[in-house]
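Dumping the structure here so I can ask a few things about it.
Complex shown without one protein chain; remaining protein chains in place.
Moving on, here comes subunit A:
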Amino acid sequence: MTIPADLDTTIAKYASVAFDDSTPLLEAGLESLSLLRLAVEVAADDDAEIDATRLVDLRNVGDLKKWLGELAASRSEEGVTR
């Protein structure tokens, strides 16, 4: 399971500028496609499902980390984050 500390490093690979948890995603250069790539990378379990309707609620890096955290955690549970 990916620990939260690693998330910043992972997110940094896709972000275009430095960020903290309050940085809006678009300001950090993170568009929906980057979010999905991050999801794929973090989840690492092909069976995990993404509820695309939730992406709209992700406004800043903090929201994103919370969501990725849940996605990563779901792997050890039942593989579905819904």
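Operating definition for what follows: a contact is a pair of C-beta atoms (placed from the backbone, for glycine too) under 8 Å apart; a residue touches a chain by one contact, two chains touch by 3 or more; residues count from 1.
To be clear about the criterion, contacts and distances are computed from a predicted model.
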{"item": "Among \"Putative cytochrome B561\", \"Amino acid adenylation domain-containing protein\", \"ABC transporter ATP-binding protein\" or \"Autoinducer 2 import system permease protein LsrD\", the UniProt name of the subunit that does not appear here", "value": "\"Amino acid adenylation domain-containing protein\""}
{"item": "Chain not shown: contacting residue from A:A12, A:A52 or A:A73", "value": "A:A52"}
{"item": "Subunit A residues that touch the omitted chain in the full complex", "value": "24, 26-27, 29, 31-33, 36-37, 39-40, 43-53, 55-57"}
